[in-house]
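Got a structure here, written out as C-alpha cells. Questions coming.
In this view, the complex is presented without one of its protein chains, the others remaining in place.
Labels for the chains are A, B, C and D, by order of writing; each one numbers its residues from 1.
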Amino acid sequence: MPTFTSLDLQALLPQIVLVAWACMLLLVVVFNKDSSPVLAPFLTLLGLLATAFFVVLQIGLEVEAFGGMLVVDGFSIFINLLLILGGLLTVGLSYDYLQRMDLARGEYYALMLFSISGMMLMATASDLIVVFLALELLSIPLYVLAAFARPDIRSEEAGMKYFLLGAFASGFLLYGVALVYGATGSTAFNEIVASIAVGLEQPLYLVLGAGLILVGLGFKVAAVPFHMWTPDVYQGAPTSVTAFMALGAKAAGFAALLRIFLVIFPSISQQLTPVLLWITIATLIAGNLLAIAQNNVKRMLAYSSISHAGFILMAVVAYGSDAARFDVVASALFYLLAFAFASFGSWAVVMALEQREARGLEFSDYAGLGRTHRGLAIAMAIFMLSFTGVPPTLGFAGKFFLFRSVLEGGFVGLAIVGMLASLISAYYYLRLVVVMFMQDGEPLVHRERWLALTASGSAVATVLLFVFSEPLFGWAAQAVLKLF
Amino acid sequence: MTVDLILFFGLAAVAVSAAIAMLLSRNAVYSALFLILNFATVAVFFLLLGAPFIAMAQVTVYAGAIMVLFLFVIMLLGAEQVQERQKGGWQRPIAILLALVLIIETGYLIFGRGALSAVIEPAASNYASPQAIGETLFTDFLLPFEVTSVLLLVAMVGVIVLTKEERKKAD
Amino acid sequence: MDFILQPLNLVTFFPLLGVLALLFLKERKDLARWVALGASLITFGISLWVLSLFDSNNAELQLVVNRDWIQVAGWNIKYALGIDGLSVLLVLLTTFLAPVSILSTWNAVEDRVRDFMLFFLLLEVGMIGVFLAQDLFLFYIFWEFTLVPMYFLIGIWGGSQRMYAAIKFFLYTMAGSILMLLAILWLGINQGTFYVPDLVALGGIPGDVQYWLFLAFAAAFAIKVPMWPLHSWLPDAHVQAPTAGSVILAGVLLKMGTYGFLRFNLPMFPQAAVQLAPAMATLAVIGIIYGAIVSFSQKDVKKLVAYSSISHLGFVMLGLFALNAQGIEGAILQMVNHGISTGALFLIVGFIYERRHTRDLEEFGGLWQVMPVYAAITLIVSLSSMGLPGLNGFVGEFTILLGAWGAGQAGGSLGSIWYTVIAAFGVILAAVYILYMFQAMFLGPVTKKANEKLKDLSWRELAIIIPLLVLIFWIGLYPKPFFDLIHPTVEQFLTIFQNSTAALP
Amino acid sequence: MFNLVPWIVFLPVIGLLLNAAIGRRVGERGAALIAIAASTGAFVVSVLQFLALNAHPEGEVVSLGDWINIGVLQVPWAFRVDTLSVTMMLVVSSVGTLIHIYAAGYMHYDVRYKEDTASYARFFVYLNLFIAAMMILVSGDSYLMLFVGWEGVGLCSFLLIGFWYSRNPDGKFGTLNAQAAKKAFIANRVGDFGFLLAMMMIFWAFGSLNFDAVLPQAESVAPWIILFITLAMLLGVTGKSAQLPLYVWLPDAMAGPTPVSALIHAATMVTAGVYLVARSAPLFVAVPAAQTTVAVVGGLTALFAATIAVGQSDIKKVLAYSTVSQLGFMVAAVGMGAFVAGMFHLVTHAFFKALLFLGSGSVILALERAHHPIDGNGAHHAKPEAHAAHFDPQDMRGMGGLRQQIPLTFWVYLVGALALAGLPPLAGFFSKDEILTDALLANPFVYVLLTAAAFLTAFYMGRQVLLVFFGEARSNPAKKAVESPRVVTLPLVALAVLSIFGGLINLPGLHWFTDWLEHTLGHDLAHVTEFSLIVALLSTLLALGAIYLAWTLYGRQPLKADQTDPLKARLGALFVGMENKWWVDELYAWLIIQPYQRLAAFLANVVDWKFWHDWVHDSLIVNSFQWLARFLANPVDLGVIDGIANGLAATTTGLARGLSFFQTGFVRNYALVTFLGVVLMLGYLVFSS
Partner (left out) sequence: MVPVSYYFALSAILFTLGALGVLIRRNAIIIFMSVELMLNAANLLFVAFARSYEALNGQIYVFFVIAVAAAEVAVGLALIVAIFRSKQSIDIDEISSLKG
C-alpha cells in the first residue's frame, strides 16, 4: 500500500495550497516590506480563492484519505467553504482597519491563512490525534493574532489569556484522546467505531474521554463553563481578529464536535446527552444574561457569540436521536452560516466606529448613528435582528431549522429554554438598536470602503438569503457526514 | 510484590514529589528544576514501558530544550520570584478541594468501577525500536507529521511576530 | 411575472415598491410623504380590485397563491397566500387605514420623514401578509416582522418614554410568539405540513396535545390582543407611539391577535377551543370590565383610549369563543369597527395634541365652543365607540353579545349566560368613561387660556377623518355588505368545527 | 299610503342635515322654518297613516331593507304601522311640532341670555334628530329597531340637557349642565343594559327579534324565560321612563332648555317605557308576577315622586317630579294590564304636561325679559355679571302675582294644572280615572298608592299655581314681567285646547280609543274599562280637597318674600326630606358613584399601573433579569472577599475589582471555572453511568 496516493493528494490539496500560499506570502512579506499593506491582503484573497477553487473541485467527493485520518465529505466541504468565506470577509474587514490601527504587517495575513488551514484540517480530520494537531494549528496563530496589536497591553493580555486557557483546555482534550485511545486502542474514527462495535472492555473510559474532548472543543466554541476567556479575548484582540475568531474558531470547533460525536459517540449518547444538555442550557442562560450587563459593544458581541454557541449546541444535544441526526448537522451548519453573515457584518460596523486606544466601543458611542449614518445603522439593526432571530433574516431561518431538530430529538424543555434565551437576547440586541436610532449623539465613524462593503453585503445577504434559503438549506442538508 | 511494582512505586513517588515540589517552590528556577526531575522520571517510565525512542525524545526535547528555554526566559526576565501574596483567597482552597475531588473520582473510577485488566509485562525486545517508529511515522502518520512541521513553522513565525521590536520604534 | 402579478402578491408587496423608492430618493420631506401616500393609496386600490375579484358566495380560500418554497430535508414549507371571509375585511381595513394614517402624519412628523414612511410601508406589508398568509411559516414571518417597523415607529418618533415603550412592546410580543413558534414547529414536524388548510383538514391531534398547542398559539395572540392580564405593554406603546402608529396599532396590529385566534386556534385545535372557551371568555369578560373601569380613571386621553381598546377587544374575544355564527361574525365585524372607531379616536387625540402638545384631560374643557366641528366629529366617534345603535360599534357589540348569550344556553360553548350579562354591563361602563372623556374635553366653560384660540379642523384633517365617519355610519346602518363577505366562510367554518368536535369524544 | 311611513324619519333627518349644513347661514328664521317644516311634515305623514289605518286597521309592515343578517338573526329596517304606533306617532309629531314652533320664539331669547346665538341652529338640529329617533322608536318593527330609537332619544336627551354645556342650570359658567346630561345618559344606559339582556333572551327563546315572530308566541315559551325578559325589560323601562330606582336623572334633566323639558322629558321620550310595555303586552300578560312588579314599581314611583314634588321650589323641578309621578301612573297601568288606560294617560299627559312645561317656560321667559331687557337688535344691555344680585328666574319664591302681568300664560297654565290634578271634565280626569278604576279591580295596593299620589298631585299643582300666579310679586322682575310673544303663546293655546278636550278620545261609554287600540292589542288586552262612579267621585273629591288644602296654606295668606314655606312649619322633618328629594342623589353618590370612582382609581393607579405595569413588569421581570444577570456575573466575588480579608488597605483595590463582575479578569479564576466544570462533568459521568 503506497503511503501517499493521488487520492490523498486530492483530499488534502486545498490545505496544501493554502499552506503553500501562506509560506509564499511570508516570503513576499519578508522581502517586500513596504508594499505589504496592500499586497498582502490582495495575495491573501487570491490564495483563499484558489483554495476555494480546490474545495469546490472536491464537491461530490466522499473519501477517506491517509488511512482514514482524513475524510472529505459534504460536511467538510461545507465547513471549508464557510471558513474560506469567513477568511474572505476577514480580509475585507482587516484591510482598512489594520492600516488605520498601524497594524498592517504581512505576517498577519500569513498567520490567518495558517489558522484557516488548521480549521479546515479540523473539519476534515477523522482521527483524534489529527484533531488535536489541527486544534493547535488553528489556535497558535490565533494566540499570536490576538496579541497582534502589541504593545497595546489589552491585546497582549488577550493573547496571554487566550493562550493560557487554550493550553489548559487542550490539555484536557489530549487527556480525553488518551482515554479514548485507552478504551479502544486507536484514535482513528473508523477503528474506534469498529472496536466499539466489537465491544469494549471498559466503555466508561470512552465516556470519560468523550467528556474531556467535549471540554477541549467546548472551550473553542465558547460553551459555558469553558467560555470565560471569550469576552476578555474578544474585547482585547484587534477587532478584525475577533471577527475572524468568532466565526472561524466556532465553525471549526463545531465541525470537530459534530463529526466526533456523530461518528464515534452515538453509542454512548445516553450518558453524554445529559452533559451536553446542561452545558447547553448553561451556555444559553449565562451567555444571554451576561450580555445584558454589558456596556461595551465588543463584550456584548462576545457574550452574544457565547449564546449562539449555545444555540448551535442545542442541535448537538439531539445528536443521539436517530430521527434528528441528519437535521442536527444540517441545522447546525445552516445556523453557522447565518451566524457568519450577521457576525462579520456586525463586527464591520463595530470597526467602523472603533477609535484608537479602544475608544468608540461603548454603547453610548453609537448614539445617533441612525441619523448620521443611516446605512450603517440599518445594517447593524439587521444584524441585531438576525441575531435575535426575527424574520425576515437568515438568523430566523437558522433558529427555525435549529429548533426543529431539537423538537425532533424530543427536547421540548430545551426548546423552551432556547426560546426564552432568544427572548432575553432580544433585550440587549434591541438596546443597541435603541441607542443607534432613538438616542441623539454625534458618533465618530470611519468611512472606509471595504468595511462598508462588508457590512452592506452581509446585510443584504442576511435578508436576501433568507428569502432564498431553500438552496442553502438544501445544501446544508446534503452536507452529510461520512459515517463508518 | 515484584520488582516491577517496587520500581513503579519508587519512581512514581519521585515523580509525584517532584510535581508537588514544582508546585510549591517559591523560586521559579527551582520549579523548573523539579519539573526536569519529573520529566526525567517519566522518561524512565517510558523506558520501562518499552518506549526508548520516546524516552530519549522526552529527555532531549522536554528536559533539554524546552526546559532550558524556560530557564532562559526566567533568567532573562529576572522573574524567579513573583511575590505571591499568601492571602486567604478562595481560589486556592477551592482549587485544592476540586483537585481532591477529581482524584477521588479517578480513584473511584480506577479501583471501584472500571479496573483495566491489562497488565504490563516486560517488553519484547523488538517492540518500538526507533526504526519501527520512524517507519510508522513516515508512512501511516505522514499527515500528522507534516502538520506538526507546519505547526512548528507557525510557532516560529508567531514568536518572531511577538518579540520583534516594533517597527515604529525602530523608525 | 405571472406569479408577481397575482392579486394577493401585489396587494401584499406593493408597498415595498414605495419602500424601494424611499430608499433611493433624496431626503425631501414632501416627496417622501407623497410617495408613501401614493404607494398606500395604490395598495388600497389593489385591495379594492381584490375585493372585486372576491366571490362572496364562495366559502373557500380564494385567489390562492400557492407555491413550494422550502422543500428540502423534510421541510414542507410553502409560500401560500389566500383570502376568505375571515380575512377580506381585515385586509381592506389595513389598506384603508394606511393612507389615512400617513395623511395624519403630514404635519406631525417633521423629523426623518423618509425613514418614517419607509418603516410605515414596511409595516403595511407585514400586516397585510399576516392576514393573507396561509402557511404557518410564512405567517410567522409576517407576524414577527410587523414588530420591527412598529418598534422603530414607536422608538424613534414616539413620546418621551418611547424607548422604554418600544422595547417593552417588542419583548412582550416576542415572548408570546416564540411559544407559538414552538407550536408551529411541532405541527410542521408531526403533521408534515405548514399549510393551514391542510392542517385543518388533517386534524387528528390528540386532545391533550391540542390543549398545549392551543395555549402556545394563544400566548402569542393573547398578548397581541391584548387580553387581560397581558395588556401591560399596551398603554405604554399607545401613549408613546406617534399618532399614526397608534392608529395602526389599535386599528390593525391588535386585530392580528384576534384574527390569529380565529384563523388558527379555533380550526386547528377545535377540541381545545371548546374546552378552553369558558376560560378564554372569562378573561375576555374581565378585560371588558377591567378595561372600562381603568379607562375611567385616566388623566391622559390617549391612555384612556388605549385602555378602552382592552375593553373592546374583550368583546371580540368573547364573540370568537361563543363559537356560533352570531358571535364570530360579530367579532369579525367588531374587529373592523374597533379599527375604525378607535383609529378615529387616536386621530382625534392626535389632532388636539398637534395643537396643544398635551393630552392631559385637565388641560382641556369647553373645546366645543372653540372647535365645534372637531367636537361634533369626536362625539360621533365616541358614540360609535360606546356602541350607540345606528353606528358601527353597536352592530358588532350586539351580535357578539347575542352570540355569547346563545353560547351560554345549553349546548353552547360557554355554558353560562353570566359572561354575557357581565359583558353587557360593560356597555354601561363604556358610556361612563366615554362621557367622562367627552365632558372633560368638550363640555363646561373654556377654562384654560391656551384653549381659547385653537383652530378648528383643517381640510386635510377633515379629509382624514371623514372617510372614517362614512364607514361608521355605513356599517351602523347597512352592515349587510360586510356580513355578506364574512358569512359563507363562517358558516362553513362552523360546520367543519362542529364536525371535528363531534367526531372526537 | 303606508309606504310613506319611512318619511316620518326621513323628513326630520333631512331637516337636521339641512340645518347642520346651512343652519347658521340662513339665520334664525330660516333655521326654525326648516325644522318646523320637517316636523310638520312628519306630522302630516302621521296623519296620513292615521287615515290609512282607518281604512285598513290591521296595519302594515313597511320594510326598507336588510340591516343585520346572521344566520337566524334577521333584522330588517322595517316600519310598523298599526294603531299603537300611529298613536305614538301622532302624539310625538303633534306635540313635537307645537314645541318646535314654541321653541322658535323661546330660543330666540334663550340664546341671547346665554350669549351664544350660534347655537340656535344647533338646537333645531338636535330637536329634529330627536323627532327622527323617537319616530324610529315608535315605528320600529323589531325590538332591535326599537332599541335604535330608544338609544337615539337617549342621545338627544343627553345633547339637549347639555345644550348649554358651559353653564350651570342657574346660568353661571360651570359644568353642572354637562354633568346632568352625563347622568341622564348613564342612567339610561343602565336601563338599556336591561333592555339588551331582554333582547338577547328574546332572541334565543323565540329565534327572532321581530314583533310578529315574538309576541304571538309568548304562551309557548317557558314562564321563567318570559319572567326574565319582562323583568329585564322593566329595568329598561325604569331607566327610560324614570321609575324607581333610576328616576334620578329626570329632575336634573331640567337643565335643558324648557322646550326640551316639555318635549322630551315630559311628553314623549319618557313615555317610551310605557310604550315598550304596551307593545310587549303579550309577554307581560303571560307572567302575572312580572305584571305585579311593574305595577308596584309604577305605583311606588307615583307616590314617591309626588311627595318630592310637594317640597320643591323650582318651578320646573315641581313639574319634573310630577312627570315622574305621572309616569308612575302609566307604568302602573300597563303593569296591571290596563294597557289602554296607560296609553290613554300617556296621550293626555303629553298634552297637559307639555302645556305646563311650556307655560312654565313662558313664565321663566317673562321674568328673564324683565330681569334684563333686550333691545331691538337682540343684544344685551348689560352683561349678566353686571347685575349685582343674581336672579334665578325659575325659583317660585321669587314669583307671585303673575296673573296680572301675564294673563294668557296664567289661564293656559291653570288649564294644564287642573287637567293634571284630574278635575273633570279635563283630559287628565278621564285618563287618570280609568287607571284608578283598573287599579281598584286589579291591585288594591297599587290603587291606594295611586290615589294618594293623585291627592298629592292636586295639592302640589295647587301650591304651584298659587305661588306663581297669586299673591304679590316677591321680586323685581316678577313685578315687571312681560307676556311672551305670540309664537310662544300660540302653541300654549293649542295645547290648552287639547288638554281640555283630549279626554274625549276615550270617553266612558264611547271608548273609541280602546277600540282603536284593540286592532293592535287584541280583544283580551284592550278591554273596555267600565266607568266607576265611586272611583271618579272619590278622586274628584280628593283633588278638590287637596286644592283647598293648598289654598288654605298658600292662597289665604300669600307667601311673602323671604318667607319660609308654610308647609315646613306643619310638616317639619318630613318637609325637609321632601325638599331634599329624600337624599336619594346623595345616597347614590355615596353608594355607587364614589365607590366606583375609588375603585377605578384604585384599579387604574394601583392595580394596573403600580402593580401590573410597574411592579410585575418593571420590578419583577426586568429587575429580576438584571439581578440574575448581575448575580451570574458576580456570584462570589473573589476579589471583594479577598480584599476584605486583607484589611482596609486592600479593601479599596478589592472593591475596585469587586465592582466588576464574575469576569474578574483573573485568568486563574477562569481556569478554576473551567476546572469546576470538568470536575462536575466527570463526577456525573463516573457516578451516574
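Points worth noting:
The criterion applied here is as follows: contacts are C-beta pairs under 8 Å (C-beta built on N, C-alpha and C of every residue); 3 or more make two chains touch, one makes a residue touch a chain.
Model, not experiment: these values are computed from the prediction.
Shown chains touched by the undisplayed chain in the intact complex: A, B, D. Considering the full assembly, A:A178 is the residue among A:L7, A:V63, A:A178 or A:V460 that touches the omitted chain.
Across A:L9, A:L57 or A:I153, the single residue that touches the chain missing here is A:I153.
Hidden from this view is one chain, which touches subunit D at 633, 657, 660-661, 663-668, 671-672, 675. For subunit B, the residues touching the absent chain in the complete assembly are 2, 4-5, 8, 12, 15-16, 19-20, 22-23, 28, 31-32, 35, 38-39, 42, 45-46, 49-51, 53-54, 57-58, 61-62, 65-66, 69-70, 73-74, 76-77, 79, 81-84, 91-92, 95-96, 98-99, 102-103, 106-107, 110-111, 115-116, 118-121, 123-124, 127-128, 132-133, 136-137, 140-141, 144-145, 148, 151-152, 154-156, 158-159, 162-163.
With the whole complex as reference, residues 129, 132-133, 136, 140, 143-144, 147, 150-151, 153-154, 156-161, 163-164, 167-168, 171, 174-175, 177-179, 181-182, 185-187, 231-233, 235-236, 293-294, 296, 299 of subunit A touch the missing chain.
Operating definition for what follows: only the chains that are shown with their structure count from here on.
Centroid to centroid, with C-alpha atoms defining each point, subunit A and subunit D lie 75 Å apart.
Put simply, the C-alpha centre of subunit B and that of subunit C have 70 angstrom between them. Multi-chain contact residues of subunit C (touching two or more other chains) are absent. Within subunit A, contacts with two or more other chains are made by residues 204, 208, 427. Every residue of subunit D that touches subunit A in the complex is listed here, in rising order: 625-626, 628-630, 632-633, 661, 663, 665, 667, 669-671, 673-674, 676-678, 681-682, 684-686, 688-689.
By the touch rule above, subunit C contacts subunit A in their complex via residues 69-75, 112, 115, 137, 140-142, 144-145, 147-148, 151-152, 155-156, 162-163, 166-167, 170-171, 174-175, 178-179, 181-182, 185-186, 188-189.
Against subunit B, the residues of subunit A that register as touching in their complex are 3-4, 8, 12, 19, 23, 26, 66-67, 69-70, 102, 105, 107, 110-111, 114, 117, 121, 127, 129-130, 133-134, 136-137, 140-141, 143-144, 147-148, 150-151, 159, 182, 201-202, 204-205, 208.
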